[in-house]
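One protein chain is absent from this view; the other protein chains keep their places.
And then chain A:
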Amino acid sequence: MHSKQPKNDWQTAGMARRAKGWLAGSVTLGGMAAVLFVLHLTLLAGVIDDLTFKGKPFAAEQHTILLLLACLGGSLFLQWLADMAGTEAGLRIAAHVRRDALRHLFRAGPVGCTTLPAGRILTTLTEGVDALEPYFAQYIPRAAMMVVLPLLILAMVLHLDGWSFVILACTGPLIPVFMALVGYSAQSIMDRQWMQLVVLGSSFLDSLRGLSTLRLLGQTEASISRMAAATDAHRASTLSVMKIAFLTSAVLEFFSSLSIALVAVVFGARLLSGTVDFRSAFLVLLLAPEYFMPLRAFSASYHARQNATAAAARLADLFTLPEMTQPENQPRLTHTRNHPIAHLMCSDLTAGYPGQAPAFQALSCTLSRGSLTVITGESGAGKTTFLRLVLGFLQPSSGQITAYDTTGAPLEVWQSRTAWVPQRPVMTMGSIADTLRLAKPNATDAELHAAAQQADALEFIEALPQGFATSVGERGACLSGGQIKRLALARALLRNPDILCLDEPTSDLDPASALRVAHAIRRCSANRIVLVATHHADMVALADQCLHISDGHGEPFSAPQRACA
(Lines give C-alpha, C1' and ligand atoms only; values in the text may rest on other atoms or scores of the structure.)
Protein backbone atom coordinates (compact mmCIF):
# COMPACT_ATOMS: atom_id res chain seq x y z
CA MET A 1 0.00 0.00 0.00
CA HIS A 2 2.67 2.47 1.01
CA SER A 3 4.58 2.26 -2.23
CA LYS A 4 1.48 3.43 -4.06
CA GLN A 5 1.35 6.67 -2.14
CA PRO A 6 2.82 9.02 -4.80
CA LYS A 7 0.58 7.55 -7.43
CA ASN A 8 -2.50 8.16 -5.31
CA ASP A 9 -1.52 11.75 -4.72
CA TRP A 10 -1.14 12.16 -8.39
CA GLN A 11 -4.50 10.52 -8.85
CA THR A 12 -6.37 12.79 -6.47
CA ALA A 13 -4.72 15.75 -8.17
CA GLY A 14 -5.94 14.33 -11.46
CA MET A 15 -9.43 14.06 -10.04
CA ALA A 16 -9.33 17.67 -8.84
CA ARG A 17 -8.76 18.79 -12.40
CA ARG A 18 -12.17 17.46 -13.37
CA ALA A 19 -14.01 19.96 -11.24
CA LYS A 20 -11.45 22.73 -11.52
CA GLY A 21 -14.09 25.36 -12.21
CA TRP A 22 -16.18 24.51 -9.17
CA LEU A 23 -13.15 24.31 -6.89
CA ALA A 24 -11.82 27.62 -8.17
CA GLY A 25 -15.30 29.08 -7.74
CA SER A 26 -15.48 27.82 -4.20
CA VAL A 27 -12.11 29.34 -3.32
CA THR A 28 -12.90 32.67 -5.02
CA LEU A 29 -16.30 32.98 -3.36
CA GLY A 30 -14.75 31.98 -0.05
CA GLY A 31 -12.11 34.68 -0.51
CA MET A 32 -14.74 37.30 -1.26
CA ALA A 33 -16.70 36.17 1.78
CA ALA A 34 -13.54 36.54 3.87
CA VAL A 35 -13.03 40.15 2.67
CA LEU A 36 -16.60 41.06 3.58
CA PHE A 37 -16.22 39.31 6.91
CA VAL A 38 -13.12 41.30 7.81
CA LEU A 39 -14.92 44.46 6.68
CA HIS A 40 -17.84 43.65 8.98
CA LEU A 41 -15.47 43.18 11.92
CA THR A 42 -13.85 46.54 11.14
CA LEU A 43 -17.24 48.23 11.11
CA LEU A 44 -18.23 46.47 14.32
CA ALA A 45 -15.05 47.66 16.07
CA GLY A 46 -15.81 51.16 14.82
CA VAL A 47 -19.39 51.07 16.11
CA ILE A 48 -18.38 49.85 19.55
CA ASP A 49 -15.58 52.38 19.81
CA ASP A 50 -17.89 55.20 18.75
CA LEU A 51 -20.57 54.17 21.20
CA THR A 52 -18.26 53.54 24.14
CA PHE A 53 -15.55 56.15 23.86
CA LYS A 54 -16.77 58.76 21.41
CA GLY A 55 -20.05 59.05 23.32
CA LYS A 56 -22.15 58.88 20.15
CA PRO A 57 -25.82 57.96 20.54
CA PHE A 58 -27.00 54.66 19.12
CA ALA A 59 -29.16 56.41 16.53
CA ALA A 60 -26.12 58.09 14.96
CA GLU A 61 -24.66 54.72 14.14
CA GLN A 62 -27.71 53.45 12.29
CA HIS A 63 -26.15 53.65 8.83
CA THR A 64 -22.97 51.94 9.91
CA ILE A 65 -25.00 49.22 11.58
CA LEU A 66 -27.05 48.63 8.45
CA LEU A 67 -23.86 48.48 6.41
CA LEU A 68 -22.39 46.13 8.97
CA LEU A 69 -25.38 43.81 8.73
CA ALA A 70 -25.23 43.97 4.95
CA CYS A 71 -21.55 43.05 5.02
CA LEU A 72 -22.12 40.07 7.25
CA GLY A 73 -25.18 39.02 5.26
CA GLY A 74 -23.21 39.26 2.05
CA SER A 75 -20.29 37.42 3.56
CA LEU A 76 -22.49 34.61 4.84
CA PHE A 77 -24.30 34.32 1.53
CA LEU A 78 -21.02 34.17 -0.38
CA GLN A 79 -19.70 31.62 2.09
CA TRP A 80 -22.84 29.54 1.58
CA LEU A 81 -22.33 29.72 -2.17
CA ALA A 82 -18.67 28.76 -1.66
CA ASP A 83 -19.71 25.76 0.42
CA MET A 84 -22.21 24.72 -2.20
CA ALA A 85 -19.63 25.09 -4.97
CA GLY A 86 -17.26 22.91 -2.96
CA THR A 87 -19.98 20.31 -2.40
CA GLU A 88 -20.75 20.40 -6.09
CA ALA A 89 -17.09 19.83 -6.91
CA GLY A 90 -16.97 16.85 -4.54
CA LEU A 91 -20.16 15.34 -5.93
CA ARG A 92 -19.10 15.84 -9.53
CA ILE A 93 -15.72 14.27 -8.96
CA ALA A 94 -17.29 11.32 -7.14
CA ALA A 95 -19.74 10.83 -10.01
CA HIS A 96 -16.93 10.99 -12.56
CA VAL A 97 -14.73 8.57 -10.68
CA ARG A 98 -17.57 6.12 -10.20
CA ARG A 99 -18.45 6.22 -13.88
CA ASP A 100 -14.85 5.76 -14.92
CA ALA A 101 -14.38 2.90 -12.48
CA LEU A 102 -17.48 1.16 -13.83
CA ARG A 103 -16.28 1.65 -17.37
CA HIS A 104 -12.96 0.17 -16.40
CA LEU A 105 -14.66 -2.83 -14.76
CA PHE A 106 -16.55 -3.44 -17.98
CA ARG A 107 -13.27 -3.28 -19.86
CA ALA A 108 -11.68 -5.72 -17.43
CA GLY A 109 -14.57 -8.09 -18.00
CA PRO A 110 -16.11 -10.68 -15.71
CA VAL A 111 -12.96 -12.80 -15.52
CA GLY A 112 -10.65 -9.87 -14.80
CA CYS A 113 -12.93 -8.68 -12.01
CA THR A 114 -12.79 -11.97 -10.14
CA THR A 115 -9.22 -11.21 -9.06
CA LEU A 116 -10.75 -8.86 -6.48
CA PRO A 117 -13.47 -10.05 -4.08
CA ALA A 118 -16.87 -8.85 -5.31
CA GLY A 119 -17.65 -7.34 -1.91
CA ARG A 120 -14.53 -5.23 -2.00
CA ILE A 121 -15.31 -3.89 -5.47
CA LEU A 122 -18.77 -2.97 -4.25
CA THR A 123 -17.60 -1.15 -1.13
CA THR A 124 -14.87 0.63 -3.10
CA LEU A 125 -17.47 1.89 -5.54
CA THR A 126 -19.89 2.99 -2.82
CA GLU A 127 -18.15 4.00 0.42
CA GLY A 128 -14.73 4.37 -1.18
CA VAL A 129 -15.92 6.88 -3.75
CA ASP A 130 -18.10 8.60 -1.15
CA ALA A 131 -14.96 9.23 0.90
CA LEU A 132 -13.61 11.38 -1.93
CA GLU A 133 -16.48 13.84 -1.59
CA PRO A 134 -15.50 15.54 1.69
CA TYR A 135 -11.90 15.73 0.50
CA PHE A 136 -12.81 17.87 -2.46
CA ALA A 137 -15.81 19.56 -0.86
CA GLN A 138 -14.04 20.59 2.35
CA TYR A 139 -10.36 19.79 2.53
CA ILE A 140 -9.22 21.52 -0.65
CA PRO A 141 -11.29 24.74 -0.25
CA ARG A 142 -10.24 24.94 3.39
CA ALA A 143 -6.61 24.40 2.50
CA ALA A 144 -6.88 27.33 0.10
CA MET A 145 -8.74 29.44 2.68
CA MET A 146 -5.96 28.73 5.14
CA VAL A 147 -3.73 30.93 2.97
CA VAL A 148 -6.23 33.59 1.95
CA LEU A 149 -7.86 34.63 5.21
CA PRO A 150 -4.75 34.72 7.48
CA LEU A 151 -2.85 36.78 4.90
CA LEU A 152 -5.73 39.20 4.64
CA ILE A 153 -5.92 39.54 8.41
CA LEU A 154 -2.17 39.86 8.71
CA ALA A 155 -2.15 42.71 6.19
CA MET A 156 -4.97 44.35 8.13
CA VAL A 157 -3.15 43.97 11.46
CA LEU A 158 0.10 45.30 10.00
CA HIS A 159 -1.81 48.39 9.05
CA LEU A 160 -3.25 48.64 12.60
CA ASP A 161 -0.47 47.74 15.01
CA GLY A 162 3.13 46.60 14.69
CA TRP A 163 3.35 44.57 17.91
CA SER A 164 0.26 42.53 17.18
CA PHE A 165 1.53 41.96 13.68
CA VAL A 166 4.74 40.54 15.14
CA ILE A 167 2.77 38.25 17.49
CA LEU A 168 0.47 36.93 14.77
CA ALA A 169 3.17 36.72 12.11
CA CYS A 170 5.38 34.71 14.47
CA THR A 171 2.73 32.34 15.85
CA GLY A 172 0.94 31.76 12.53
CA PRO A 173 3.73 29.98 10.66
CA LEU A 174 4.86 28.19 13.83
CA ILE A 175 1.56 26.32 14.01
CA PRO A 176 1.98 24.25 10.85
CA VAL A 177 5.57 23.53 11.88
CA PHE A 178 4.58 22.21 15.30
CA MET A 179 1.52 20.47 13.92
CA ALA A 180 3.71 18.70 11.41
CA LEU A 181 6.15 17.71 14.16
CA VAL A 182 3.42 16.32 16.38
CA GLY A 183 1.62 14.83 13.41
CA TYR A 184 4.83 13.12 12.40
CA SER A 185 5.27 11.46 15.78
CA ALA A 186 1.57 10.53 15.85
CA GLN A 187 2.05 8.93 12.45
CA SER A 188 5.04 6.94 13.65
CA ILE A 189 3.09 5.66 16.65
CA MET A 190 0.24 4.85 14.33
CA ASP A 191 2.57 2.98 11.97
CA ARG A 192 3.95 1.00 14.89
CA GLN A 193 0.47 0.00 16.00
CA TRP A 194 -0.96 -0.17 12.51
CA MET A 195 -1.35 -3.93 12.31
CA GLN A 196 -2.87 -4.09 15.75
CA LEU A 197 -5.26 -1.24 15.01
CA VAL A 198 -6.38 -2.79 11.74
CA VAL A 199 -6.85 -6.24 13.22
CA LEU A 200 -8.72 -4.96 16.27
CA GLY A 201 -10.69 -2.41 14.28
CA SER A 202 -11.96 -5.02 11.89
CA SER A 203 -12.65 -7.61 14.57
CA PHE A 204 -16.37 -6.84 14.68
CA LEU A 205 -16.81 -7.27 10.94
CA ASP A 206 -14.51 -10.28 10.96
CA SER A 207 -16.55 -11.91 13.73
CA LEU A 208 -19.82 -11.18 11.94
CA ARG A 209 -18.47 -12.62 8.72
CA GLY A 210 -17.35 -15.71 10.55
CA LEU A 211 -20.44 -16.16 12.71
CA SER A 212 -21.54 -19.36 10.96
CA THR A 213 -18.02 -20.73 11.26
CA LEU A 214 -17.86 -19.87 14.94
CA ARG A 215 -21.19 -21.58 15.51
CA LEU A 216 -20.01 -24.69 13.68
CA LEU A 217 -16.89 -24.68 15.83
CA GLY A 218 -19.04 -24.35 18.95
CA GLN A 219 -17.27 -21.11 19.84
CA THR A 220 -20.22 -18.70 19.94
CA GLU A 221 -20.04 -17.99 23.67
CA ALA A 222 -16.29 -17.66 23.68
CA SER A 223 -16.36 -15.37 20.68
CA ILE A 224 -18.65 -12.90 22.47
CA SER A 225 -16.21 -12.39 25.31
CA ARG A 226 -13.35 -12.36 22.83
CA MET A 227 -15.06 -9.62 20.89
CA ALA A 228 -15.72 -7.61 24.03
CA ALA A 229 -12.00 -7.87 24.82
CA ALA A 230 -11.08 -6.92 21.26
CA THR A 231 -13.30 -3.82 21.23
CA ASP A 232 -11.78 -2.77 24.52
CA ALA A 233 -8.26 -3.34 23.27
CA HIS A 234 -9.13 -1.42 20.13
CA ARG A 235 -10.37 1.48 22.21
CA ALA A 236 -7.23 1.46 24.30
CA SER A 237 -4.85 1.41 21.36
CA THR A 238 -6.89 3.96 19.42
CA LEU A 239 -6.77 6.21 22.43
CA SER A 240 -3.02 5.86 22.77
CA VAL A 241 -2.71 7.09 19.18
CA MET A 242 -5.29 9.83 19.77
CA LYS A 243 -3.38 11.10 22.78
CA ILE A 244 -0.63 12.12 20.39
CA ALA A 245 -2.79 12.91 17.39
CA PHE A 246 -4.97 15.32 19.37
CA LEU A 247 -1.83 17.18 20.34
CA THR A 248 -1.84 18.63 16.82
CA SER A 249 -5.05 20.43 17.59
CA ALA A 250 -3.76 21.24 21.07
CA VAL A 251 -0.80 22.99 19.42
CA LEU A 252 -3.24 25.01 17.38
CA GLU A 253 -5.27 25.74 20.48
CA PHE A 254 -2.14 26.73 22.36
CA PHE A 255 -1.01 29.27 19.82
CA SER A 256 -4.44 30.71 19.18
CA SER A 257 -5.24 31.08 22.89
CA LEU A 258 -1.79 32.43 23.59
CA SER A 259 -1.89 35.04 20.89
CA ILE A 260 -5.35 36.25 21.97
CA ALA A 261 -4.06 36.55 25.53
CA LEU A 262 -0.86 38.24 24.35
CA VAL A 263 -2.71 40.69 22.15
CA ALA A 264 -5.03 41.52 25.03
CA VAL A 265 -2.23 41.97 27.56
CA VAL A 266 0.16 43.83 25.23
CA PHE A 267 -2.62 46.17 24.12
CA GLY A 268 -3.81 46.58 27.70
CA ALA A 269 -0.47 47.97 28.81
CA ARG A 270 -0.22 50.37 25.91
CA LEU A 271 -3.84 51.43 26.14
CA LEU A 272 -3.17 52.32 29.74
CA SER A 273 -0.30 54.53 28.72
CA GLY A 274 -2.46 55.92 25.92
CA THR A 275 -0.08 55.06 23.08
CA VAL A 276 -2.68 53.19 21.01
CA ASP A 277 -6.34 53.77 20.35
CA PHE A 278 -9.09 51.46 21.50
CA ARG A 279 -10.57 50.98 18.06
CA SER A 280 -7.50 49.22 16.61
CA ALA A 281 -6.98 47.25 19.83
CA PHE A 282 -10.56 46.00 19.76
CA LEU A 283 -10.38 45.20 16.06
CA VAL A 284 -7.20 43.17 16.52
CA LEU A 285 -8.88 41.27 19.32
CA LEU A 286 -11.81 40.51 17.02
CA LEU A 287 -9.49 39.51 14.18
CA ALA A 288 -7.14 37.30 16.20
CA PRO A 289 -9.54 34.31 16.59
CA GLU A 290 -10.48 34.59 12.90
CA TYR A 291 -6.79 34.43 12.05
CA PHE A 292 -6.66 30.90 13.46
CA MET A 293 -10.16 29.82 12.44
CA PRO A 294 -9.25 28.52 8.93
CA LEU A 295 -6.43 26.49 10.47
CA ARG A 296 -8.85 24.91 12.89
CA ALA A 297 -11.37 24.17 10.14
CA PHE A 298 -8.56 22.72 8.08
CA SER A 299 -7.26 20.46 10.81
CA ALA A 300 -10.84 19.30 11.49
CA SER A 301 -11.10 18.14 7.89
CA TYR A 302 -7.73 16.43 8.03
CA HIS A 303 -9.29 13.00 8.39
CA ALA A 304 -11.11 13.69 5.12
CA ARG A 305 -7.72 13.61 3.49
CA GLN A 306 -6.76 10.36 5.21
CA ASN A 307 -10.00 8.70 4.16
CA ALA A 308 -9.62 9.97 0.62
CA THR A 309 -6.06 8.68 0.41
CA ALA A 310 -7.17 5.27 1.63
CA ALA A 311 -10.03 5.30 -0.87
CA ALA A 312 -7.69 6.34 -3.67
CA ALA A 313 -5.46 3.36 -2.85
CA ARG A 314 -8.44 1.02 -3.10
CA LEU A 315 -9.56 2.66 -6.31
CA ALA A 316 -6.05 2.23 -7.68
CA ASP A 317 -6.41 -1.55 -7.10
CA LEU A 318 -9.58 -1.39 -9.12
CA PHE A 319 -8.13 0.71 -11.92
CA THR A 320 -5.10 -1.57 -12.22
CA LEU A 321 -7.24 -4.60 -13.07
CA PRO A 322 -5.95 -5.63 -16.48
CA GLU A 323 -8.26 -4.91 -19.38
CA MET A 324 -9.44 -7.67 -21.63
CA THR A 325 -7.02 -7.83 -24.55
CA GLN A 326 -9.83 -7.77 -27.05
CA PRO A 327 -9.48 -4.66 -29.24
CA GLU A 328 -11.58 -2.27 -27.30
CA ASN A 329 -12.39 0.28 -29.95
CA GLN A 330 -14.55 -2.11 -31.89
CA PRO A 331 -18.22 -1.31 -31.61
CA ARG A 332 -20.04 -4.46 -30.64
CA LEU A 333 -23.29 -3.82 -32.46
CA THR A 334 -22.55 -1.90 -35.63
CA HIS A 335 -20.73 -4.64 -37.42
CA THR A 336 -21.34 -5.09 -41.13
CA ARG A 337 -22.58 -8.63 -41.37
CA ASN A 338 -22.13 -9.48 -44.99
CA HIS A 339 -21.20 -13.05 -44.39
CA PRO A 340 -22.11 -14.92 -41.23
CA ILE A 341 -19.58 -17.03 -39.40
CA ALA A 342 -19.50 -20.54 -40.74
CA HIS A 343 -16.83 -22.22 -38.64
CA LEU A 344 -15.01 -21.64 -35.43
CA MET A 345 -11.69 -23.49 -35.32
CA CYS A 346 -10.10 -23.99 -31.94
CA SER A 347 -6.56 -25.23 -32.21
CA ASP A 348 -4.33 -26.35 -29.36
CA LEU A 349 -6.09 -24.22 -26.79
CA THR A 350 -4.55 -24.05 -23.35
CA ALA A 351 -6.19 -21.81 -20.81
CA GLY A 352 -6.39 -21.23 -17.12
CA TYR A 353 -6.20 -18.59 -14.45
CA PRO A 354 -3.12 -16.97 -12.94
CA GLY A 355 -1.63 -18.99 -10.11
CA GLN A 356 -3.53 -22.15 -10.99
CA ALA A 357 -2.91 -25.20 -13.12
CA PRO A 358 -4.38 -24.80 -16.64
CA ALA A 359 -8.04 -25.79 -16.81
CA PHE A 360 -7.35 -27.68 -20.02
CA GLN A 361 -4.46 -28.17 -22.41
CA ALA A 362 -4.10 -28.54 -26.18
CA LEU A 363 -7.82 -28.63 -26.86
CA SER A 364 -8.75 -28.64 -30.52
CA CYS A 365 -12.18 -28.71 -32.09
CA THR A 366 -14.26 -27.21 -34.87
CA LEU A 367 -17.68 -25.74 -34.32
CA SER A 368 -19.90 -25.28 -37.35
CA ARG A 369 -22.88 -23.16 -38.28
CA GLY A 370 -26.17 -24.96 -37.88
CA SER A 371 -24.92 -27.37 -35.26
CA LEU A 372 -25.54 -27.65 -31.54
CA THR A 373 -22.47 -28.52 -29.52
CA VAL A 374 -22.68 -29.49 -25.86
CA ILE A 375 -19.69 -29.28 -23.56
CA THR A 376 -19.73 -31.87 -20.82
CA GLY A 377 -17.41 -32.77 -17.99
CA GLU A 378 -17.34 -32.68 -14.21
CA SER A 379 -17.82 -29.34 -12.50
CA GLY A 380 -14.54 -27.51 -12.44
CA ALA A 381 -13.28 -29.42 -15.47
CA GLY A 382 -13.16 -26.29 -17.63
CA LYS A 383 -16.54 -26.02 -19.34
CA THR A 384 -17.09 -22.44 -18.28
CA THR A 385 -13.46 -21.62 -19.08
CA PHE A 386 -14.01 -22.79 -22.64
CA LEU A 387 -17.11 -20.60 -22.97
CA ARG A 388 -15.16 -17.66 -21.60
CA LEU A 389 -12.52 -18.15 -24.29
CA VAL A 390 -15.14 -18.13 -27.02
CA LEU A 391 -16.79 -15.05 -25.51
CA GLY A 392 -13.45 -13.28 -25.29
CA PHE A 393 -13.54 -12.75 -21.52
CA LEU A 394 -10.35 -14.78 -21.22
CA GLN A 395 -7.40 -15.13 -23.56
CA PRO A 396 -5.87 -18.56 -24.16
CA SER A 397 -2.34 -18.91 -22.83
CA SER A 398 -1.51 -20.73 -26.05
CA GLY A 399 -3.35 -21.79 -29.17
CA GLN A 400 -6.02 -19.78 -30.89
CA ILE A 401 -9.60 -19.59 -32.02
CA THR A 402 -10.15 -18.58 -35.62
CA ALA A 403 -13.48 -17.76 -37.20
CA TYR A 404 -14.22 -18.28 -40.91
CA ASP A 405 -17.16 -16.78 -42.71
CA THR A 406 -19.31 -18.58 -45.27
CA THR A 407 -16.93 -17.62 -48.07
CA GLY A 408 -14.14 -19.36 -46.20
CA ALA A 409 -12.25 -16.18 -45.35
CA PRO A 410 -10.88 -15.84 -41.80
CA LEU A 411 -12.46 -13.04 -39.80
CA GLU A 412 -10.51 -10.61 -37.70
CA VAL A 413 -13.33 -9.35 -35.61
CA TRP A 414 -15.89 -11.93 -34.66
CA GLN A 415 -16.41 -11.81 -30.91
CA SER A 416 -18.90 -9.00 -31.42
CA ARG A 417 -21.16 -11.60 -33.02
CA THR A 418 -21.40 -13.75 -29.92
CA ALA A 419 -24.18 -13.82 -27.35
CA TRP A 420 -24.30 -15.42 -23.96
CA VAL A 421 -26.98 -16.74 -21.65
CA PRO A 422 -25.36 -17.23 -18.22
CA GLN A 423 -26.59 -19.45 -15.41
CA ARG A 424 -28.24 -16.53 -13.66
CA PRO A 425 -29.38 -14.09 -16.33
CA VAL A 426 -29.62 -10.43 -15.46
CA MET A 427 -33.15 -9.27 -14.72
CA THR A 428 -33.49 -5.53 -14.29
CA MET A 429 -36.54 -3.85 -12.83
CA GLY A 430 -39.06 -3.00 -15.51
CA SER A 431 -41.33 -4.69 -18.01
CA ILE A 432 -40.56 -7.77 -20.07
CA ALA A 433 -40.11 -5.53 -23.10
CA ASP A 434 -37.57 -3.42 -21.17
CA THR A 435 -35.66 -6.53 -20.21
CA LEU A 436 -35.57 -7.68 -23.82
CA ARG A 437 -34.63 -4.26 -25.18
CA LEU A 438 -31.52 -4.31 -23.02
CA ALA A 439 -29.97 -6.16 -25.96
CA LYS A 440 -31.31 -3.82 -28.62
CA PRO A 441 -32.77 -0.57 -27.33
CA ASN A 442 -34.47 0.30 -30.64
CA ALA A 443 -36.03 -3.12 -31.29
CA THR A 444 -39.55 -2.98 -32.73
CA ASP A 445 -42.46 -4.89 -31.20
CA ALA A 446 -42.36 -7.26 -34.14
CA GLU A 447 -38.71 -8.03 -33.46
CA LEU A 448 -39.50 -8.72 -29.81
CA HIS A 449 -42.30 -11.07 -30.86
CA ALA A 450 -40.06 -12.91 -33.28
CA ALA A 451 -37.28 -13.37 -30.75
CA ALA A 452 -39.72 -14.50 -28.06
CA GLN A 453 -41.31 -16.93 -30.49
CA GLN A 454 -37.94 -18.42 -31.35
CA ALA A 455 -37.07 -18.85 -27.69
CA ASP A 456 -40.47 -20.43 -26.90
CA ALA A 457 -41.25 -17.51 -24.63
CA LEU A 458 -44.10 -15.93 -26.60
CA GLU A 459 -46.75 -18.24 -25.24
CA PHE A 460 -46.17 -17.46 -21.59
CA ILE A 461 -45.61 -13.75 -22.23
CA GLU A 462 -48.93 -13.43 -24.02
CA ALA A 463 -50.66 -15.37 -21.27
CA LEU A 464 -49.53 -12.74 -18.74
CA PRO A 465 -52.11 -10.06 -17.86
CA GLN A 466 -50.23 -7.23 -19.57
CA GLY A 467 -48.21 -9.23 -22.09
CA PHE A 468 -44.90 -7.60 -22.91
CA ALA A 469 -45.70 -4.73 -20.55
CA THR A 470 -45.84 -7.01 -17.49
CA SER A 471 -43.30 -6.16 -14.83
CA VAL A 472 -40.68 -8.83 -14.18
CA GLY A 473 -40.40 -7.81 -10.52
CA GLU A 474 -37.22 -7.49 -8.56
CA ARG A 475 -34.65 -9.81 -10.09
CA GLY A 476 -37.38 -11.49 -12.10
CA ALA A 477 -39.29 -12.47 -8.96
CA CYS A 478 -42.59 -12.60 -10.89
CA LEU A 479 -41.28 -15.23 -13.30
CA SER A 480 -40.36 -18.87 -12.87
CA GLY A 481 -36.82 -20.17 -13.42
CA GLY A 482 -37.69 -21.65 -16.81
CA GLN A 483 -39.39 -18.44 -17.94
CA ILE A 484 -36.35 -16.40 -16.98
CA LYS A 485 -34.10 -18.72 -18.98
CA ARG A 486 -36.31 -18.50 -22.05
CA LEU A 487 -36.58 -14.74 -21.70
CA ALA A 488 -32.79 -14.47 -21.50
CA LEU A 489 -32.55 -16.69 -24.59
CA ALA A 490 -34.98 -14.43 -26.45
CA ARG A 491 -32.92 -11.44 -25.40
CA ALA A 492 -29.74 -13.02 -26.71
CA LEU A 493 -31.47 -13.88 -29.99
CA LEU A 494 -32.62 -10.31 -30.45
CA ARG A 495 -29.10 -9.46 -31.52
CA ASN A 496 -29.19 -12.30 -34.04
CA PRO A 497 -25.79 -13.61 -32.97
CA ASP A 498 -23.72 -15.98 -35.11
CA ILE A 499 -22.45 -17.71 -32.02
CA LEU A 500 -24.68 -18.39 -29.01
CA CYS A 501 -23.19 -19.65 -25.76
CA LEU A 502 -25.26 -20.99 -22.90
CA ASP A 503 -24.02 -21.95 -19.44
CA GLU A 504 -26.05 -24.68 -17.71
CA PRO A 505 -29.35 -23.48 -19.21
CA THR A 506 -31.35 -26.25 -17.57
CA SER A 507 -29.91 -26.23 -14.04
CA ASP A 508 -32.38 -25.57 -11.21
CA LEU A 509 -35.30 -26.36 -13.52
CA ASP A 510 -37.91 -29.06 -13.11
CA PRO A 511 -37.76 -31.79 -15.81
CA ALA A 512 -40.65 -30.39 -17.87
CA SER A 513 -39.28 -26.84 -18.10
CA ALA A 514 -35.77 -28.18 -18.65
CA LEU A 515 -36.99 -30.12 -21.67
CA ARG A 516 -38.82 -27.09 -23.00
CA VAL A 517 -35.70 -24.94 -22.72
CA ALA A 518 -33.58 -27.66 -24.33
CA HIS A 519 -35.91 -27.83 -27.34
CA ALA A 520 -35.96 -24.06 -27.68
CA ILE A 521 -32.15 -24.09 -27.77
CA ARG A 522 -32.18 -26.85 -30.35
CA ARG A 523 -34.39 -24.74 -32.63
CA CYS A 524 -32.05 -21.74 -32.32
CA SER A 525 -29.13 -23.67 -33.73
CA ALA A 526 -30.61 -23.67 -37.23
CA ASN A 527 -28.54 -20.76 -38.53
CA ARG A 528 -25.84 -20.25 -35.99
CA ILE A 529 -23.22 -21.94 -33.86
CA VAL A 530 -24.70 -22.93 -30.51
CA LEU A 531 -22.50 -23.97 -27.64
CA VAL A 532 -23.99 -25.30 -24.40
CA ALA A 533 -22.17 -26.24 -21.22
CA THR A 534 -24.39 -28.76 -19.49
CA HIS A 535 -24.85 -31.84 -17.35
CA HIS A 536 -28.35 -32.48 -18.52
CA ALA A 537 -29.00 -35.74 -20.39
CA ASP A 538 -31.92 -34.36 -22.45
CA MET A 539 -29.78 -31.48 -23.63
CA VAL A 540 -26.95 -33.84 -24.60
CA ALA A 541 -29.36 -36.07 -26.48
CA LEU A 542 -30.39 -33.14 -28.67
CA ALA A 543 -26.81 -32.18 -29.58
CA ASP A 544 -25.02 -32.69 -32.87
CA GLN A 545 -21.64 -32.74 -31.27
CA CYS A 546 -20.37 -33.29 -27.78
CA LEU A 547 -17.14 -31.91 -26.40
CA HIS A 548 -16.16 -33.78 -23.28
CA ILE A 549 -13.55 -32.13 -21.10
CA SER A 550 -11.86 -34.15 -18.41
CA ASP A 551 -8.47 -34.09 -16.74
CA GLY A 552 -7.47 -31.05 -18.75
CA HIS A 553 -8.19 -32.59 -22.13
CA GLY A 554 -11.10 -32.16 -24.45
CA GLU A 555 -12.35 -34.78 -26.87
CA PRO A 556 -15.01 -33.95 -29.42
CA PHE A 557 -17.48 -36.67 -30.39
CA SER A 558 -19.35 -36.08 -33.57
CA ALA A 559 -22.56 -37.80 -32.49
CA PRO A 560 -24.26 -37.39 -29.17
CA GLN A 561 -23.42 -40.27 -26.91
CA ARG A 562 -24.86 -41.24 -23.60
CA ALA A 563 -21.31 -41.80 -22.44
CA CYS A 564 -20.54 -38.12 -22.24
CA ALA A 565 -23.52 -37.27 -20.06
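Rule of thumb we're sticking to: a contact is a pair of C-beta atoms (placed from the backbone, for glycine too) under 8 Å apart; a residue touches a chain by one contact, two chains touch by 3 or more; residues count from 1.
Everything below uses one rule, namely that contacts and distances are computed from a predicted model.
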TODO: For the chain that's not shown, choose its UniProt protein name out of "Heme exporter protein D", "Phosphoribosylformylglycinamidine synthase subunit PurS", "ATP-binding protein" or "cytochrome-c oxidase".
DONE: "ATP-binding protein"
Task: Residue touching the undisplayed chain, where the options are A:258, A:409, A:469 or A:526 - done: A:258
TODO: Using the touch definition up top, pick the residue from A:16, A:32 or A:51 that touches the left-out chain.
DONE: A:51
- [ ] Return the single residue from A:207, A:368, A:402 or A:453 that touches the missing chain.
- [x] A:207
Task: Option touching the unshown chain, where A:232, A:323, A:348 or A:462 are the choices - done: A:232
- [ ] Pick out which of A:136, A:360 or A:393 touches the chain that's been left out of the picture.
- [x] A:393
